[in-house]
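Working notes for the structure below.
Every protein chain except one is present and positioned as in the full complex.
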Amino acid sequence: MYSFRNDYSEGAHPKVLQALINTNLEQTPGYGLDPRCQKAAELIRSLCAAPDADVHFLVGGTQTNLLAVGALLKPYEAVISAQTGHVNVHETGAIEGTGHKVLAVPSPDGKLTPALVESVPELHGDEHQVKPAMVYVSNTTETGTIYSRGELQALRACCGKHGLFLFLDGARLGSALACGDMGLPDYAALTDVFSIGGTKNGALFGEALVFAKPRPDFRRYMKRQGAMLAKGRLLGLQFQALLEDETYLDAARHANALALRLRNGVAALGYPLPVESPSNQQFPVFPNQVVAQLRNMGYAFEIDRAVDAGHTCVRLVTSWATPEQAVEDFLRDLSACVDVTQETP
Amino acid sequence: MYSFRNDYSEGAHPKVLQALINTNLEQTPGYGLDPRCQKAAELIRSLCAAPDADVHFLVGGTQTNLLAVGALLKPYEAVISAQTGHVNVHETGAIEGTGHKVLAVPSPDGKLTPALVESVPELHGDEHQVKPAMVYVSNTTETGTIYSRGELQALRACCGKHGLFLFLDGARLGSALACGDMGLPDYAALTDVFSIGGTKNGALFGEALVFAKPRPDFRRYMKRQGAMLAKGRLLGLQFQALLEDETYLDAARHANALALRLRNGVAALGYPLPVESPSNQQFPVFPNQVVAQLRNMGYAFEIDRAVDAGHTCVRLVTSWATPEQAVEDFLRDLSACVDVTQETP
Amino acid sequence: MYSFRNDYSEGAHPKVLQALINTNLEQTPGYGLDPRCQKAAELIRSLCAAPDADVHFLVGGTQTNLLAVGALLKPYEAVISAQTGHVNVHETGAIEGTGHKVLAVPSPDGKLTPALVESVPELHGDEHQVKPAMVYVSNTTETGTIYSRGELQALRACCGKHGLFLFLDGARLGSALACGDMGLPDYAALTDVFSIGGTKNGALFGEALVFAKPRPDFRRYMKRQGAMLAKGRLLGLQFQALLEDETYLDAARHANALALRLRNGVAALGYPLPVESPSNQQFPVFPNQVVAQLRNMGYAFEIDRAVDAGHTCVRLVTSWATPEQAVEDFLRDLSACVDVTQETP
Partner (left out) sequence: MYSFRNDYSEGAHPKVLQALINTNLEQTPGYGLDPRCQKAAELIRSLCAAPDADVHFLVGGTQTNLLAVGALLKPYEAVISAQTGHVNVHETGAIEGTGHKVLAVPSPDGKLTPALVESVPELHGDEHQVKPAMVYVSNTTETGTIYSRGELQALRACCGKHGLFLFLDGARLGSALACGDMGLPDYAALTDVFSIGGTKNGALFGEALVFAKPRPDFRRYMKRQGAMLAKGRLLGLQFQALLEDETYLDAARHANALALRLRNGVAALGYPLPVESPSNQQFPVFPNQVVAQLRNMGYAFEIDRAVDAGHTCVRLVTSWATPEQAVEDFLRDLSACVDVTQETP
């Protein structure tokens, strides 16, 4: 049975793995100062149409987030995030670990808007309060939704008006690129810093962090946080493999297509999916009995939340590695569950 | 021409790479909660004869060091290190980044002794001074030397007497195991926490951190520092591949043997090697002209320091990946340099 | 005209000032290791019926709060606070500056209850979330309300059940002692650590921090945070002067009585006071025009919030130093405003 638990259950996309195999005995300087990282950075600048962008390669998502926030904020400054934002609820206080407060805003769909940003009391506060200095958004969001270009432009304008950095966490940027109306140049143009997630879209590990402007001494900050990989070329190599052709996008398209198949199949069986997600995370609501039956069958997935005493919202995640057959099997097995459940009342 | 710059110039030992290939499409839970990490941890506990040891897998060396120090020390506590210690000079202030002072002690050979530890003024200080709470040593040291069992036992006794944790940074533990008189059980028995370095001895990346006693919530601290790898099983897999047979030791023996060949060859040509290193780092002193000639030939290595106006101490590092031929070529080419140099006066 | 802006507009209570004058040329050791601090600490232990309590004297409230939190929490741990809690909104991120997240809970009256504490998602969370380790309450609260003994007992039980420290910020403990049903022994018995505020009740400055159990090396932590006063005896002296007789309580009773007079007078004039405050902070709602008129007359006070387009909630604070006449004048002048306002519609 398949695990829909997350998009990092497997190893690397075959093309990425092959690149690692092919170059295994190559000798390079360490710490990302190698030709592979240089080429991958050039490739990203070119794909972003951002010749001045400052590109760095990191191992993981929380690491990337804390470095972006920590590098740009002064000690008394804070970052605004949706309540559901990864930096707010899922990083064991990593942002606070760099000394900064996360100002969390309740948001119905995991997204921020100018109005939500401007609802933060500290934005209108005094020197006894933290100074908001950054807006954090993720795309896709933690609830599977995505920002349109118009929405991101509006946030950009809002940030400009209030002197805020705009940081976009692209741990799942592949999925957003594959289903949204923005390309890499949009992200580079509209944010001060954004990340391109590798871990959840084909890499063994790796996130590329793209600053709109050169960020002096960022490498020292990386090193100080224990975030500089000795064999840095592993990161460059993987991003090169993913981005030098359509691999990165194709991997995400595959994940999104299977997620849509799941969504449609689940909906056809009469189960609600309250979140309008076009991306590789789907959040159906099942009777608790169905959840139990699916688990007994061996399916793995995460619980999002209890909806009421009898229903649970679960999270189903697909990836580049998900076989079509796994989705078809799941839907078939789910339809079997349905009968049982309907007999219950 | 070969690079003797460091022991992380290449990728992974073939056996490690094969393990990654073989398991690439396996699905596992994330963040190190997978069967591979569990098995690797059990293997380490068994090899260490330390059934209660708490084993965690991390990506890099500086990360490992800052986590070990940060997890064990209270805010006002400090760690004692040799002046040349990695945590003191080569981590861009990562330890201070966790809020702790490094109390550096000059040491002739990169090693600490009870007398050196007791020479730290703060050990006899008052509440206006930091409180020494840990001794940091590395084995092999940054200068290639190693601790004997007797020396580590003496440090252990000293730490016990003064209420200090003993932390041994094993970024190059393989090399120490292959040339010293201690095995893993000695390290587990004599330290409060030590690391087993993968990055410099066959892994793509990875350090195992071994606490003598269970360390509650260490995983939360890892996560907060951005140090929890999403596809954690990559770490478990690699350590399993290295440690389930003699691979780890053999890799280090190979590196040490070639380093010894280098040492003997260099000495035979009349160049001094002031540091008595039995391990995979050698520090010969060459006339500056020889250094330039070797570089012109394409050899890469790091400069350790200028000895005097005409001489430079360089660092030559071997690894599991170094071909014997590279060493023979180097010595042959070095002997060619010699002639030129001797003509100089 | 009088300033009702806060309870630290003036200098010290005459008795405190006299103590400073009387002892000015006494020579004592520095840093709080003097007989004055020892006596004040003994006095507090005795008044608290807590012979083992660990008492420290600090200069200011934010300093006291960050030290209490920072001393008791591990890096990945968090403190639960009401949304309106001082540590959450009024300390420019001081708690986050020590690396800890504040988990804020909306509360209608500025107070926490077991149910509110248990509503914190992180209390039921996993290792990717911060670990709640402390409940922060203030008494009186930031909105002027107070905890009853029964309420604090319930919180104590809740903290015990969940393994949480209970920290009570007593920046305005005098006011709470003077109008509530708890004495110092209750605070000592029911909390893990609480503070006795001097700054807002008669001292030039100074907060006493009382740990239920000895807190080893807390003085080192104080020093490291820049919180150890050189002439520490100034703190001991002031607390001795305030607490060796009824001065501290009398000062608070005076403030509370005048606040009640304000409350009753304002209510008699028909203005609402939505918060049920028995303490020295009152929050009447005035038409904006009245606010403007009072300010024109020279009265100073803080704006709490805009209630609607035409009304503003203001904060009036009394202290040991507030003259009765100032309150009578204010009420008389307010009644003059009323007429004008009532003509408006």
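Chains here go by letter, A, B and C, matching the order in which they are written, and residues are numbered from 1 within each.
Here is the rule we go by: a contact is a pair of C-beta atoms (placed from the backbone, for glycine too) under 8 Å apart; a residue touches a chain by one contact, two chains touch by 3 or more.
Nothing here was measured: the structure is a model prediction, and the numbers come from that model.
May I ask which residue of C:Ser9, C:Gln38 or C:Gln153 touches the chain that does not appear here?
Looking across C:Ser9, C:Gln38 or C:Gln153, the contact with the absent chain belongs to C:Ser9.
Which residue among A:Lys15, A:His162 or A:Arg219 touches the omitted chain?
A:Arg219
One chain is left out of this view; which of B:Glu10, B:Glu91, B:Glu151 or B:Asp217 touches it in the full complex?
From the options B:Glu10, B:Glu91, B:Glu151 or B:Asp217, the contact with the absent chain belongs to B:Glu91.
Which of these, C:Leu177, C:Ala227, C:Ala251 or C:Cys313, touches the one chain of the complex that we don't see?
Candidates C:Leu177, C:Ala227, C:Ala251 or C:Cys313; residue touching the omitted chain: C:Ala227.
Using the definition of touch stated at the top, determine which of C:Leu73, C:Val89 or C:Ala321 touches the missing chain.
The single option touching the absent chain is C:Ala321.
Where does chain B touch the missing chain, residue by residue?
Looking at chain B, the ones touching the missing chain are residues 75-76, 78, 89-93, 96-97, 99-102, 121-122, 127-131.
Residues of chain A in contact with the chain that isn't shown?
Against the left-out chain, chain A lists 31, 70, 74-76, 99, 127-128, 130-131, 217, 219-221, 223-224.
By the contact definition given up top, give the residues of chain C that touch the hidden chain.
2-3, 5-6, 8-12, 14, 17, 20-21, 23-30, 59-67, 91-94, 97, 199-200, 204-205, 220-221, 223-231, 234, 300, 321
Convention: only the chains that are shown with their structure count from here on.
Please give the pair of chains with the highest number of C-beta contact pairs.
Chains joined by the most C-beta contact pairs: A-B.
For chain C, which other chain has the most distant CA centre?
Relative to chain C, the chain with the farthest C-alpha centre is B.
Just by CA atoms, which chain is the most central one?
Closest chain centre to the overall C-alpha centroid: A.
Report the inter-centroid distance (CA atoms only) between chain B and chain C in whole Å.
From the centre of chain B to the centre of chain C is 51 Å.
Approximately how many whole Å separate the CA-defined centres of chain A and chain B?
34
Measure off the straight-line distance from the CA centroid of chain A to the CA centroid of chain C, and report it in whole Å.
42
What are the residues of chain B that contact at least two other chains?
As it turns out, chain B has residues touching two or more other chains at 220-221, 223-224.
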